[in-house]
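Excluded from the complex is one protein chain; the other protein chains are retained at their positions.
We call the chains A and B, going by the order they appear; numbering starts again at 1 in every chain.
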Amino acid sequence: MGVDNGAEVVLRLDRITKRFGPLTANDAISFDLNRGEVIGLLGENGAGKTTLMNILFGHYTADEGGVEVFGAPLPPGNPRAALAAGVGMVHQHFTLADNLTVLENILLGTGSLLSARLNARAARARVRDLSRDFGLAVHPDAKVGTLSVGERQRVEILKALYRDARILILDEPTAVLTPQETTALFETLRKAVARGLSVIFISHKLGEVMAITSRVLVLRHGRLVGEVETAATDRHRLAAMMVGAEVTAPKLAERVAGPALLTLAGVSTPDRGNATGLKSVDLVLRAGQITGLAGVSGNGQAALAALIGGLEEPVAGTMELGNHRAAQWSPRAALGAGIARIPEDRHKTGVIADFTLAENAVLECYARAPYSNRGWMDWRAADGLARKIINTYDVRCPGPHARIRLLSGGNMQKLILGRALDPGPEVILANQPVRGLDIGAVNFVHSQLIAARDGGAAVLLISEDLDEIMALSDVIHVIYEGQVSPEFPRQSKTPAELGVWMAGQGFQGGEHAA
Amino acid sequence: MELFDILLSASFWAAAVRIASPLIFATMGELICERAGVLNLGIEGIMVIGAFAGWMTVYLGGGLWMGVAVAMFAGMLFGLLHATLTVPFGLSQHVVGLGVTLLATSVTYFAYRLSLPEVTSPPRIAPFQPLEIPFLSDIPILGEALFSQTPLTYLAFATVALVSLVLYRTPLGLALRAAGENPTSVEAQGLSVMALRMGAVIVGSGLMAVGGAFLTMSAFSSFFFEMVNGRGWICIALVVFGAWKPGKALLGALLFAAFDALQIRLQQTPLGAHVPYQVFLMVPYVLSILALVLMSRRAEVPAALMIPFNKGER
Partner (left out) sequence: MRLEPIANPSALRLFGLPTAALALTVVIASLLALLAGADPLATLGLILKGAAGSKFAILETLNRATPLIFTGLAVAVAFRARLWNIGAEAQLYAGAVVTVILGTGALGALPSILTILIIALAAMLAGALVLLGPVLLKTRAGVDEVVTTLLFNFIMLLFISYLLEGPMKDPTGMGWPKSASLDKAARLPRIVEGLRLHWGFALALIAAGLVWVLQTRTTLGFEIRAVGQNIEAARFAGMPVDRVLVKTALLSGGLAALAGFSEVAGLKGNLTLDLSPGFGYTGIIVAMLALLNPLGVVVTAIFVAGVFVGADSMSRAAGVPTYIADILLATSLLTMVLALRLTRARLRRR
């Protein structure tokens, strides 16, 4: 898919600039998208990719610059105009209403709001056709709340296609997919391109950008820092462009595992609404070992994290923790047993945004000396702990009395990491510890986890990013619908082989078929 | 024995339907708001001002339907206030709702005192008269209960049908339901969450005010302080009891009104002589709490209820 010079330009961005207060999120970004090509938009978290796409789609208005679609200027700040001009967007966080059916989600907003009825029959036929033509199998009358992550993404794409989108923008579309689902998505995109659609593929995953795009644009700190033909570059050079410097990810040195510190035997937990519970899970976390848990999101990772983190008790099976045996399992009991937790969603569960760094630092230990005494807080001790974490873990902040909401995601995560690691835990539960962080912060978190492992802690690393799991784990399990696969030693399985497990093959009615 | 007599009498069921009517309007109003994602605690005050505005219009010489329209308009004004504060500004729906209730109530009382400074007992108006539907009103029990009511009662039932139809059979209803579940789904399809939510709150508040107006224009024919007496809060419980579905909420309102009508009648029985009347009067409130307890576990709450939406944020 080379770009010939006579190509028809379908989308032109002209010096788009967007500022949020002192921050320039997009700085005079210009590029063209041609008919029938897939371009990659590559950049770290916070490089300005999502802001740019929000401007293109009309969620935001650019402070300067303009957008042209098929030669006509696009009125700014109007998603409706973007849709009408043929721009379709597949958001990273799905924009679907769970209480509606697939068809209803697709129909939403397609006609006049004031028309008397929904024309469902014709629409259903059209959705069927699109499903078939683009390889997007999904039942039009299923409630979206019951669909898997992969199916939801198909609905998102169908929504755009139903509206005759000529330009598809996909924001981090593979973050939540198995390798096999990613292959199927690429197949769909190739079909779309063959029909003359154009695609902008936003990602920070180099391998996928290399596989599907013909041209790559690289964003860094809000600026367009490079534009290259995919055929003329490689992963290494793209990575350097993206980060602005050579970076080396921390590496895992060989190490012999120690004794089991946490053992699950046949553990089940109840389903919670749409969230699946655990189904007879066996799992051993050993000292000096990082155990990676791979899987598509929503397959019971939350239940396992809740169990180990103390928020959920097993209804069947046993959980053993070295020599600790908590009478009643709770977050506090888990902390007491030497389990450190890095939660999946740092904003929602990790910190209290309006509290200061000091208050957040003592969130887990405030009830014991020296931070409190007979019910009275000792704020000086809390400040001391905050200062220690700030210095040891390089948290960039105005000081222990600053509100934590003012910190960047990376610095917030460093505080959480410091809070978790400071007591010298035996077991570390790291649930999506680097989600949304830039590469500097990612490497910092990873090296701290490796250091803790080298120091003899047992680490459970839960991630949807298979690359992260494979790079960092001594042993790997796959989780699927609440079941956990047998243990696979490091590098014993290829990504494709793990992908087969992530899609549920290999699990048989609760019995493992190895 | 007497219980049977009561349950078999047509006048009992007619009373139940009558008692249910204002609740039906206000419950539908609240349901629309909540389906779009906004809890409207202004309901109690909006019912008060609706009761007053409708009654005052008729007292000043306007027609009955004019009164209903004025009440609705007054309710929509306070709905606009509520919506402006809670939707674009994203302020706490609890605080704003209670504030709107306090404001609407005090504005009503102020206006009442201003317009009738020297009156000790409020003047009466000629209220809506029952409208017997030919043939249907001749059906035993059912005829008197359902088809010999005032036009406002018929309007209440029509409102349920209309709300149901709009919610489930039109693009607008689809968008409203989506706005209360996941507003980003609405925004991503090029619709304005703000317009939908504000519209829902304004229209819903109009219905609440009509519910209030029913009290003065169809039930008591006069306005007095504290006449709404917690009916707004009861309607919030009815929305939960009805699992945010118009049909079920209607059933809830009728069931609730039947109990209310029953307690009024039981006060006149020998039982009433032994039990203090206050116990009977507590029944509606206790029932509402029970309804909440029974349904809260199972209820399908709109996922984005009470969560303000800001464009571009997730």
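Criterion: a contact is a pair of C-beta atoms (placed from the backbone, for glycine too) under 8 Å apart; a residue touches a chain by one contact, two chains touch by 3 or more.
What you are looking at is a predicted structure, and each value in this text was computed from that prediction instead of being measured.
Considering A:137, A:367, A:451 or A:496, the position touching the chain not shown turns out to be A:367 (whole complex). When the full complex is taken into account, the listed residue touching the unshown chain is A:331, out of A:331, A:409, A:436 or A:456.
In the full complex, chain A touches the hidden chain at residues 20-22, 60-61, 76-77, 309-311, 330-332, 334-335, 341, 343, 348-355, 359, 363-364, 366-367, 372, 375-377, 406. Chain B residues in contact with the hidden partner, per the touch definition given at the top, are 41, 81, 85, 88-92, 94-96, 98-100, 102-103, 105-107, 109-110, 113-114, 117, 194, 229-230, 233-234, 236-237, 240, 276, 278-279, 281-282, 285-286, 288-289, 292-293, 296-297, 310-312.
Keep in mind that, in the parts below, only the chains that are shown with their structure count from here on.
Each chain gets one centre point, the mean of its Cα atoms, and the points for chain A and chain B are 44 Å apart.
Residues of chain B touching chain A in their complex: 169-172, 174-175, 177-178, 181-182, 184-191, 300, 302-303, 311-312, 314. By the touch rule above, chain A contacts chain B in their complex via residues 54, 59-60, 78-80, 82-84, 89, 91, 93, 95-100, 104-105, 107-118, 159.
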